[in-house]
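Here the complex is missing one protein chain, while the rest keep their positions.
In this document, chain identifiers A and B correspond to the written order of the chains, with residue numbering beginning at 1 in each.
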Amino acid sequence: MADPNQTKRVPTRGPMLETPRRNAILKKLNARPTVRGSAIALAVLMLFVLIAPYFAPQNPYDLMALNIMDGRLAPGAESMEGGRYWLGTDSQGRDMLSAILYGLRISLLVGLSAVVLSTLIGSFLGLLAAFKGGWIDTAIMRLVDFILGFPTILVALVLLAVMGRGVDKVVIALVVVQWAHYARIMRGRALQERRKEYIEAAQNLGFPAWRIMLFHLMPNCLSPVMVFATIQIATAIVLEATLSFLGVGVPVTEPSLGLLIASGFEYLLSGDYWISMFPGIALLLLILSINIIGDRMRASLDPR
Amino acid sequence: MSQDKTLLDVRGLRTAFHTEAGAWPAVDGVDFTVRRGEIVGLVGESGSGKSVTGFSLIGLIDPPGEVVAGEVIFDGVDLCKQTEEQLRKLRGDRIAMIFQDPLMTLNPVLKVGEQMREAIFTHYPKTTRKQADARCVEALEMVGIPSAATRLDNYPHEFSGGMRQRVAIAIAMLNQPELIIADEPTTALDVTIQGQILYQMQKLCRAHDTALIWITHDLGVVAELADRVAVMYAGRIVETGTVDEVLSAPRHPYTRGLLDSMPSTAEPGQRLHQIDGMAPTLAGREIGCAFRPRCPNAIARCAEVPPENTVEGERSYRCYVPLVQELV
Partner (left out) sequence: MSDTAVIELRDLRKRFEPRPDLAQRILTMAGKTMPKRTVHAVNGVDLTLARGEVVGLVGESGCGKSTLGRMVAGLIRPTEGTVTYKGRDAATLTGRDKLDYTLGVQMIFQDPQASLNPRQRLHKILGESLRVHKLAAAKDVPARVDQALSEVGLSAEYRDRFPHQISGGQRQRIGIARALMVQPSFLVCDEPVAALDVSIQAQVINLFMDLRDRHGFTYLFISHDLGVVRHISDRVAIMYLGRIVEIAPAREIFARANHPYTQALLTEMPNVAQRGRNFTPIKGEIPSPLNPPSGCTFHPRCPHAMPRCKVEAPKLEDIAPGHRSACFLNDTSAA
């Protein structure tokens, strides 16, 4: 054990000890990245996905660029023009790599918009329910219970059957189903925070109710909602992929990863695996990275 | 009722917490002794390291904290060198601990009787169920809980705060320990309930000749309950002695400052004597004497080297310019 009488002098005040076990423990502590690190990682990922299509070798939606003679080519095959289809082509002659890059963007856009809208709507309603109480609280919470009582896919299917296909309609369906979670989380946290004395102090200072709700209560209830939202991006993407796979999601002209997987389904057994598998792997990687980052963020935001 | 035999001898105890910036000693070289049957008050404000000291004695410090130096000699055995297995045998049997929040001692999902029996069976597995129950009822009655036999079947939440703490004390006393370490057990309780708890502790310690370390910030409680007192500041013990010596004629300026800040010692309506400034944070301690920035009597030497422990008969203090008021 280190000599206890040797205290190291440091530029800042206070005696500090040198101990052999110190470094091992420090390494363990540094394994947890900060919230800022996670947020940056997430932003970079999203940026990449959003601009990636500009680097795609082909625009898979431009029907003029497609050559049906290039259909169902295996990965690595050469195209008619001399380029290479790195991940093969689908039955229409679309380059899988390009289709995946475009599809990733659609998936991410749908996931993000659904989450942002759900967060806004759900948080506001949850906050209102907690702050006002009474019949408003009861009404909103019973609605939340009602929505959460149904399987998500079922509700989305019904809505899309009514509304028809389209990226915007998919987002609407996702929002209608998802906002209830946020409302519940926000309300739970807001009920706790509302009892705290700084809210009473704000009332004592004669601030109007809306001011207290928006500037005092809400900022302090955001963190559990933010954490949940990060995870929900992945969930929304999977949901959209499922709906598209079932054929009720995005239209064929703007295929997302789910639709790509679906379109390749019938060819799986005949050996043209790449049409379904590569979009599937891309989807998996996207969700995995979002989940890992979200998980890190959650661990850092919960230091207690 | 203390014999001269020393039960606990703490020498040079140092407990550090590892952070990204370095290892900071929350307990920075602590020495004190406890005799059999003696009640010692360990007094300090928040950040003084008193609770960490209590936990360090029986190896309850978890990473990022670590006991880095010192000896804790309990009845001839150095606890710092014991394995976790050996310490576990001691805890709950010969040394017991009472925490500030009784729900740290009590498991909320187990009946009180089950927890008490577990404490007995762990150390004395040959005890029969009947014997164990009898001991439990006896312990509960000793701490003044009415209808003890039926209350064994209650859960902790069915007791009030004060009663929960009494149950915690009963569990601590079950195996008739030689030493109890109590970390602020009555801080969260009302004054009349605190009185009841103090009464029980005093009665039990006298009856069983149990030594008690009472960790608190309340000098009044220490004055009434303890035989000896140790005052802690910024991780070091700055003064020890009998309660009478330290509280009537303190040597250390911090002890004096504390006593003078108390409203009960001041003239009503007059400005209270205050110790300016704040206690240092873990990383912000002085290289010399930690109290120097707030001390009215500081000299140049105080900034260079921390004062050594000066022993004066039964008492001791760490100060270059001690107060010299004599006991009347």
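Everything that follows uses one rule, which is that contacts are C-beta pairs under 8 Å (C-beta built on N, C-alpha and C of every residue); 3 or more make two chains touch, one makes a residue touch a chain.
All of these numbers come straight from a predicted model, not from anything done at the bench.
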{"item": "Chain not shown: contacting residue from B:160, B:297 or B:325", "value": "B:160"}
{"item": "Contact residue for the chain not shown (choose from B:60, B:73, B:259 or B:287)", "value": "B:259"}
{"item": "Candidates B:21, B:149 or B:272 - the one touching the absent chain", "value": "B:272"}
{"item": "Which residue of B:15, B:53, B:100 or B:194 touches the chain not shown here", "value": "B:194"}
{"item": "Chain A residues that touch the omitted chain in the full complex", "value": "196-198, 200-208, 211, 216, 219-220"}
{"item": "Those residues of chain B which, in the complete complex, touch the missing chain", "value": "45-46, 160, 162-163, 190-196, 198-199, 202, 217-221, 223-225, 227, 243-244, 247, 257-259, 261-266, 268-269, 271-276, 278-279"}
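Everything below uses one rule, namely that only the chains that are shown with their structure count from here on.
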{"item": "Between chain A and chain B, centroid-to-centroid distance (C-alpha), Å", "value": "50"}
